[in-house]
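With one protein chain held back, the other chains of the complex are shown just where they sit.
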Amino acid sequence: MSRPAPGSSLYLSVVIAIGVAALGLAILERALSAEAMSAAEEESSGAFTPAHPTLYDAVREFFEIRSKPVQPIAYTHKVHLANGMQCTDCHVGVDQGPDARIPSVNFCMTCHQVIATQQPEIKKLAAYKARGEDVPWQRVYGFERSAHVKFNHAPHIRAGVDCSVCHGDMRQQTVAERKVDHTMGFCVSCHQQKNASVDCVTCHF
Amino acid sequence: MAHRWGMVIDLDRCTGCEACVVACRAENNIATVGEEQAGLSRAKHWIRVERYYEGEFPDVKVKFQPVLCQQCDAAPCETVCPTFASYHTGEGLNGQIYNRCIGTRYCANACPYEVRFFNFFNPVWDKPLHLQLNPDVSVRTVGVMEKCTFCVQRIKAGEIQAEAEKRELKDGEIRPACVQSCPPEAMVFGDLNDAESRASRLANSRRRTKLLAELGTRPKVTYLQRDSWHGDENA
Amino acid sequence: MATKTPEQINDDLLRPLSGISGRYALSAALLAGVAVAAFCAFFYQAYTGLGVSGLRWPVFWGFYITNFVFWIGLSHAGTLISAILRLSNATWRRPVTRCAEVITVFALSIGAMFPIIHLGRPWLAFWLFPYPSERRIWPNIHSPLLWDFFAINTYLIASVTFLLLPIIPDMALVRDRAAGLRKKIYRALALGWTGTPKQWHRLETAMHVMAIVVIPVAVSVHSIVSWDFAMAPVPMWHSTIFAPYFVCGAIFSGIAALLLAMALLRKFLHLEEYLLPIHFENLGKLLLVMSVLWFYFIFAERLTTWYGNSVGEMPVFWATQHGSYAPLFWTMMFCNFLIPVPILAIRKLRSITGTAIASFTIVIGMWLERFLIIVPSLSHKYLTYSWGTYRPTWVEITITAGTFSGLALLYMIFSKVVPIISIWELKVGLRQVPHSARIIVEPKEVGAD
Partner (left out) sequence: MQRRDFLKISAVAGATAALEGCGNPDHQLIRFVPEEDLIPGIATWKPSICTLCPAGCGLLVRVMQGEAEVVREGRLGLLKMGLAKKLEGNPAHPINQGKLCPRGQAGLQVTYHPDRIQGPLARVGPRGSGQFREMTWESATRQLASQLADLQESGQEGSLALITSPLRGQKRAILDAFANHFKKSLPVELAFFDDSTIRAANLASFGHALPLTLDLGQSNYVVSFGADFLGTWNSPVAQAIGFGRMRTGRPGERAKFVQFEQRISQTGASADEWIPVQPGTEGAVALGLAHVMLAENLRPAAGAGHAGLLLEGWSEGLPDYAPEKIAAQTGVKAETIVRIAREAAAHDPAVAILGGAAAAHTNGLVGALAANALNALLGSVGKPGGILFPPLLAAKESGISLEILASQINSRAAAAKVLLVYNADPVFSAPAAWGVRAALDKIPFIASFSSFLDETTMLADLILPDHSPLESWLDDAPPSGSARTIRSVAPPAMHPLHNTRSMPDVLLDLAHQLGGDLASTLPWKTYDEAIEASFAALYKEKGTKIAKDADEFWQKAQDQGGWWSTEPESVPASPAGAPSGVVKPRAPEFAGDPNDYPFHFLPFASQLLYDGSLAHLPWMQEAPDPLSTVMWGTWVEVNPRTARKLSLQPGDLVEVTSPHGKLEAPALVNPGIAPDVIAMPVGQGHQNFTRYASGRGANPISILSPLTVEGTQSLAWAATRVKLSVVGRGKLILFGGSLTEVSPELEHR
């Protein structure tokens, strides 16, 4: 039988208010995303939009939270490079245009038809090929769509920027990891050092 | 010397066919907004062909005037942007940096040419129409301004190509999508810092005018006014 | 008032602070409901996009910026008027200053929300703040919007200070009469006021300095708001008259808002014996002057535009005079000039009810004035091909309604927490004691803790 402490009612009401507000927002979000989804559901082929799929995704991007990619096959850069392969053997686009390119399963299988065929990961690779599927490699680097960056590898290669500057030393990496944070500051400081253009429209268009 | 991109539009040649309008849409990932939104005046046309009637039947005349971002040297849109999303690029373009835009729409109000368009919603493409999207150009998102860029992606690609081949850009090598498509070749694009470029020479034509020149925005688009038939002088 | 003793004043003015009537709770709930609806509308807009508003090409600014200018204008009620009255030592001001200053703080806070509400991407509004970022980009100091950002923040800080300074002694007074939790809260709000001569002296000095500082700040704020428009080459925006025109309009609408607030307070808080006809009479005269001054400005603006006959401006001019915006324009002329001037000019009509009616029409008229500055110009710019129109949607209307009820709600809450009439100032006025004596008298009234 104790009287509530002074201020506890205030505290309680604040908690309730926050709770109600949160609930309201959650309902709003649900309702809106449900609306969006049912609209998409109606059309058999759906629609493409640059919008975030959910508010949650938008918030994550706002705070620059990125999940770590899970690769379907534990590809090791280290072993391939140690065996004398060059980056450009697989990433053939890197000195030609914007995209370095990840080779298709066919390309991998040109060697792995005979090399290391008994390794469990190579068996996985062969299984993909046998099913007529390509390996669903996950992106490791890359800019958020909302950054509106149009990065082009080729001029960087021509300017003699070493791959490791932006991707870390791949000879030390097994499954590729994001070793370098490609923030705008990272790009700009290098551009300034190398006397490259720091005009916004050099990268953003 | 840095490039200074400019355009000349010969109104004597323009037939108002809208090829430029569609070329621009295809090149620059400009979404269609649909009937309802178009009815709310939210259709996006980075270039439009203005049509003006003059006189009464039977003495009626029609004037076509393609209007796109004039890439002003003294651009009202640039100074008013609080975040530098709208700014003057090194090559004299009125840059629009989507990721920096917070959507005040002040630039659009300040622009006397009404060539800025706002993403009132996220753009939507019914699949698989999105497979057409040009990977060289951003897909803009909700809340940002967009406008004609003089096809900056083509300018960049041309410059990178020239750099790779260790040579200077040739006059006429870079053409924005509108210029490229224009059947009567009413539009000419080029470097105004190069006095010998076709655009520079045409920009000195006796028929030259600037759109709303009195506002002092110093546009880099020059309009060559419609000529009249000189009759027997040419005969 | 002369018959009231200090104790009666205390009782009368502190009465509203205790207890909540059913009527109060009901109206507060109603107002809160509208405000919550406005919040929901805003979140809906932020979530789906500005497309849910009625904005379109080429009218990119509409209700939100109208509200922004309107509220910022309204905020001139207080601080500016109260500062002028203080500096000119108008003794009748004493019961009026605080209700005026409160309007300023709340109207300004609400007005300052609109530039964020109207953003395409409101979650990035913090980019206006000049902070060193990893991106190495700063805000653009050339943009009038950035001037706005600084000006409004400066004004907000100044007017909050200006409001809070003279509240301190009253807080101490409430503290001394309160118990329990209330006492704790008011103790904190009283900032350790004990009423020593040194404290009184410092308060006096601070008030004096703030009164001087806040006047140029207030004038500059509304000038800068006007430059949001005048800096852009938009027909009928790009005008040198805009800064004084806006400041005049701001004070005009501010006084009207103040009068309206006073009339309501008088009725609902039973302050008939404090807010006297003389206050309404005097402020009414001031309002009359501002109404005539406002007419002078709009007349000058319209006359020069019409006489100048510039190709760019005439379409806007005619659209407002006898085009699609003419009904709104003439409503505005009635609300701002034709109705209030006779009411305020004829002594018999310059009653409390009369001034309240005039103020009400002026508040409406001034809102329309802001709308008519923004929308007709944007819909009739230079290239006739791009001419357009604008129609607000429920989202904009809800948010607008929400800010009106939000202001009323804040005002109601404030009047529950702080005496809406400055008690100590009233008492000073009551005594009519010499300046030096006040310092000695007051501590006794307030008492030491």
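Lettered A, B and C in written order, each chain numbered from 1.
Here, contacts are C-beta pairs under 8 Å (C-beta built on N, C-alpha and C of every residue); 3 or more make two chains touch, one makes a residue touch a chain.
Owing to the predicted nature of the structure, the values given are computational and were not obtained by experimental measurement.
Note on the chain not shown: across the whole complex it touches A, B, C.
Residue A:Gln96 is the one among A:Gln96, A:Gln173 or A:Ser189 that touches the chain not shown.
Of the residues in subunit B, those that touch the hidden partner chain are 10, 12-19, 21-23, 25-27, 32-35, 38-39, 43, 45, 48-58, 60-64, 126-136, 139, 177, 180-186, 224, 227-232, 234-235. In the full complex, subunit C touches the hidden chain at residues 311, 314-315, 318-319, 323, 380, 384-388. In the full complex, subunit A touches the hidden chain at residues 37, 40-41, 43, 45-46, 48, 50, 53-54, 57, 66-67, 69-72, 92-93, 96-99, 101, 104-106, 129, 132-136, 138-139, 142-145, 149-152.
We adopt the following convention: only the chains that are shown with their structure count from here on.
Viewed as a contact network, the protein chains are fully connected, with every chain touching every other. Taking the mean of each chain's C-alpha atoms, the chain closest to the overall C-alpha centroid is C. Chains B-C form the pair with the most C-beta pairs in contact.
Measuring from the averaged C-alpha position of subunit B to that of subunit C gives a distance of 44 Å.
Rounded to a whole number, the gap between the C-alpha centres of subunit A and subunit B is 34 angstrom. Between the Cα centres of subunit A and subunit C there is a gap of 49 Å.
Each of residues 84, 87, 100, 122, 142 in subunit B touches at least two other chains.
Interface residues of subunit A facing subunit B in the complex, by the touch rule stated above, are 43, 45-51, 98, 145-150, 152, 154-155, 158, 197, 199-202, 204-205.
Of all residues in subunit B, only 37, 40-43, 48, 50-52, 65, 67, 76, 79-84, 87, 100-106, 108-110, 112-114, 117-122, 142-145, 211-212, 215, 217 touch subunit C in the complex they form. On the side of subunit C, the complex with subunit A involves touching residues 40, 43-44, 47-48, 123, 134-136, 180-181.
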